[in-house]
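Apart from one protein chain that is not included, each protein chain of the complex appears where it belongs.
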Amino acid sequence: MISAPTIEYLEIAPLLLVFGAAIIGVLVEAFAPRHLRSAFHIPLTLLAIAGAFVLTVLLAVDKTRTVAVMGALAIDGTTLFLWGTILVLAFISVLLMNDEGQFVAQAAAVPGSAEEQEAVLEGQAQTEVYPLALFAIGGMLIFPASNDLLMLFVALEVMSLPLYLLCGLARRRRLLSQEAAVKYFLLGAFSSGFLLYGIAMLYGYAGSLDLAKISAALGTVSGMDPLLVLGTALLGVGMLFKIGAAPFQAWKPDVYQGAPTPVTALMASGTLVAAFGALLRVFWVALGNLDWDWSPILWGVAILTMVIGVILAITQTDIKRMLAYSSIAHAGFLLTAFVATGGPEQNRVALSSILFYLAAYGVTTVGAFAVVTMVRDTGGEAGHLSRWAGLGKRSPILAGVFAFFLLAFAGIPLTSGFLGKYAVFQAAVAGGATPLVIVGVVTSAIAAFFYARVIVLMFFSEPAADGPVIAAPTVGTALVVALAATVTVVLGVLPQPMLDLAGAAARSLFVY
Amino acid sequence: MSPAEITQYSGGGVIGVSWLMIALPLAGAAILLLGGRRTDRWGHLLGVAMSLASFVVAVLTFVALLGRDPAQRRLDIALFDFIPAGSLDVKMGLLIDPLSISFALLITGVGTLIHIYSIGYMSHDSDRRRFFSYLNLFVAAMLLLVLADNYVGLYIGWEGVGLASYLLIGFWQFKPSAAVAAKKAFIINRVGDVGLAIGIFTLFATFGTVGFKPIFENVGGASAGVMTAVGLLLLLGAVGKSAQLPLQAWLLDAMEGPTPVSALIHAATMVTAGVYLITRSSPIFEAAPTAQLVVTIVGAATLLFGAIIGCAKDDIKKGLAGSTMSQIGYMFLAAGLGGAVGYVAAIAHLLTHGFFKAGLFLGAGSVMHAMNDEVDMRRYGGLRKIMPITFGTFMLGYLAIIGIPPFAGWFTKDSIIEAAVQKHWILGAAAILGAALTAFYMSRMVFMTFFGEKRWEPDTHPHESPANMTGPMILLAIGSVFGGAFLVLGDRFMTFLAPVIGAPGPEYHGFQPLAPPGIITFVLVLAGIGIAWTMYGKRPVPVVAPRGSFATVAARRDLFGDALNEALFMRPGQWLTRVSVWFDNRGVDGLVNGLAATIGGTSGRLRRVQTGFARSYAMFVFVGAVLVTGALLLVGTL
Partner (left out) sequence: MELYVPILILAVLAAGFAIFSVGIAPFTGPARWNRAKLDAYECGIEPTPQPVGGGRFPLKYMITAMLFIVFDIEIIFLYPWAVAFDQLGLFGLVEMVLFIVTVLVAYAYVWRRRGLDWD
């Protein structure tokens, strides 16, 4: 006798809304005339994300802490906080997408061919980016909420597949963009293989895919240790790849550079948040009792990630690549609090510090990439750092805001970055990871160098005679920059409400 | 009678909204600064209105305070939790008591008059709006300084007035001398402020709080050594802000600012903040006799120092600045003497000085306004007929400052001299000698400016100033005439301040002008006037200053105050800087550069690993996976 499963539609309403809108988006693509598609997509996408955010807030106000959909999804404080964060980041990333000149006119046309020119002249646009982004966002929402390894894998793929496509849709420098997409796809598929293999091993060990049951099996099943260890390792590899931790970071600079900048913004913020949330849930819930085993490995990974991130960032000459390496380093900073597990109280502190960091870093990142979209050459965005020389003289406000974002990345006080870094390092020290924090502080100092170098370049160098033009921002882009700057300031000066929110979200840790 | 206890006030009424005193001028400053040129047309009126409104609140608060029982006149009004950081929990609040309200009345009252005066004085300046925004900012910061109920609030106000002072001294920043003077004032004040900050840190370390009430209640529990250290550190702060020895050099240069600024900030209010700090911290100083002794010595030395400088200056504003230093020296001397008598004498002199010195400065400003901004007194002369109102008000201020009965200065200065004589004859002698010197240099100023021949530059056409300038001067002159008698006769002010600093002991017999010190002072004052008359009244004043004796030259050069600063602060500072630069270049930079080169090199080499080939990236992932798995297996078996 099979009993019908139950689905808690209310609890997963944000997901349903996002996916529903994505499906409607596909129908729009199918039936709406070409010139009307954008007009449908933009409000649809933004409304869906905003609606999902409202639903998430309602769930949070309702203090929902439950396992939904037959144990597949855990809707707890952490999930809701991450959902809120991802939806905000997604919203502002989508605002960035609403800028012609970012996405290719016809993706299927060979770069530089007659078809491409024709498509450009006709004013075509590959408006599929909006439903694709919605699917990816939906995947991002499921990923950190997955309470089941199969769900985790499905979420990973739902999140990643649209992103692979989006990466290849840049309007300018299309070959670079397509190369990025293919690389991301190949490597992503490769890492998915590891992940899936790890899942299989863990299933072999525990006889279940449910995180809670795996956790319970840790104490009872004996004699199958190789399966457990291999499963843990391979699962870890698959997920560390997604957050771009060393030595699985190699894809990040190439992909971030090649992808259309709004997509880079979405990946650098939303994907990082989602993947980190999933990593937390899997390792703290399912494998939490194994932390004596995995913690030393992740110490090594964290150190390597911070060091590689900052050292390689120093010699970068492309602004997007530099930000990519900076993103790698920040993943390392986050890992310092990740390994600082201990008693429930310590876990709460570490979790809330990570949540705050993710929110703060994500918003600043989208803001920084938004500025990148505005500095343009004849061939598109002026990526090379030498083109940014003297920007402070041409466009003091824009350069000032960008400098401010860089200072936030560097963790200068009065920015959100400082408090985020302070919170995770404090949690790491309390959790006994002081050596990691020392590495973190030293690498932060090195990181400050390359952030400062860009600021010096912008403000103290003579502008090039044929320097880049500052594109008049669209309303969306201007809004994103202003919003990100405001959030960065507010979280830096008045962080208490946000810290309280993260603390409240982390109070009950995870449900499973 | 010991001081009354500070009680928490939670009622409404005007005392409940006394924070408006600070908020109104602060809002004015914000509107004018953010509004920019759009507010140019009415900006000065808004500035005056805000200052006046603040004054009205102060008066109403004062009246409300008078309506309460004397023992209930120290009220703490909680505002908000300012810095809740672990054990450092600063709750911002206001302390409304007789001492703070006296200051608030002086600041807002004189401040409003000077706002009004500035409308006329700055009418030709295109940046008049900015000037008023800074003035409003100053009033707000100064009120925060005197009204805060904790040392952190006081410190914020302290730095706020420092900022306003810096902005206003350098208001005409296109003049290099003004820019340099502003910088000098700012830097010398930093030296003092560091002392104040460390003093506050020490207080927090000792008492675990920065609030006035908890600190003063527990002073008895701290060791005398700590209290002496705190007292000396607070004194260092006070010395910097009030231009006392050895941090006096900035005040003379600060006269580069517009004259209303000199009157308000560098004569009547800000420079007296040091006296406020010492009086407010009286429980600490009473517990540290050594620190008190140092305060009296600083005061006595500065009152002579300033007076001597005042005797030699030909620049009318610098003469008045020397006089300000000297008069504040009197206040320091009195505050250092301690006890109810000392503090009351200090604050009473501070209040009357606020009136007559502001009046004198405004008079000087009025003269300068008439003389095409000429400041050299050797270029004045014979102005008494042309500017009768300026002359009249200036004369009243003059009679007040040199201490002719029954003008204001006579009452308050005589109180200080009496107290000093009772403490030690050297202090008394210094105070009396200072009074004689005051009479000399002020008389010299009056004779050179208003009497004698016209020594004007060609095409100078002096005229009396407009009503919005003379009006404030007249009001201040009235204060100069009656203020002293009002405060001192019948010990009115002493009774009013008693809840804060206590009542005097039985040995105090009230104001005694006919005691020997008073008589001697009066005779010496007359002698000073006489000497000035023979030197500058009877004989014509040369337009070019004679070379003069060594003493004159020394006084003209501020008694080598700059040289002193150079030797005490600048040279050692430069030496320290050079050593640090050397160390930085050789030691730190060597290390850092080496490290940077290593990191850069590593980066360059590592960068080549990023080949761009997906196959090698996949290889990394694979190798990484092998490493992770191997390591985990290794850890698992350990």
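General remarks:
Note that the chains take the letters A and B in the order they are written out, and that residue 1 is the start of every chain.
The definition used in the following text is that a contact is a pair of C-beta atoms (placed from the backbone, for glycine too) under 8 Å apart; a residue touches a chain by one contact, two chains touch by 3 or more.
Since we're looking at a predicted model, the values are computed, not measured.
Listed by label, the shown chains that the missing chain touches in the whole complex are A. Check A:30, A:61 or A:472 against the missing chain and you find that the one touching it is A:30. Contacts to the hidden chain, counted on chain A, fall at residues 1-7, 23, 26-27, 29-31, 110, 113.
FYI, only the chains that are shown with their structure count from here on.
Note for the complex: chain B touches chain A at residues 596, 599-600, 602-604, 606-607, 610, 612, 614, 616-618, 620-621, 623-625, 627-629, 631-633, 635-636. Residue ranges on chain A touching chain B, taken from their complex, read 182-183, 186-187, 190-191, 194, 225-226, 229-230, 232-234, 236-237, 240-241, 246-248, 250-251, 253-254, 292-294, 296-297, 300-301, 308, 311-315, 446, 449.
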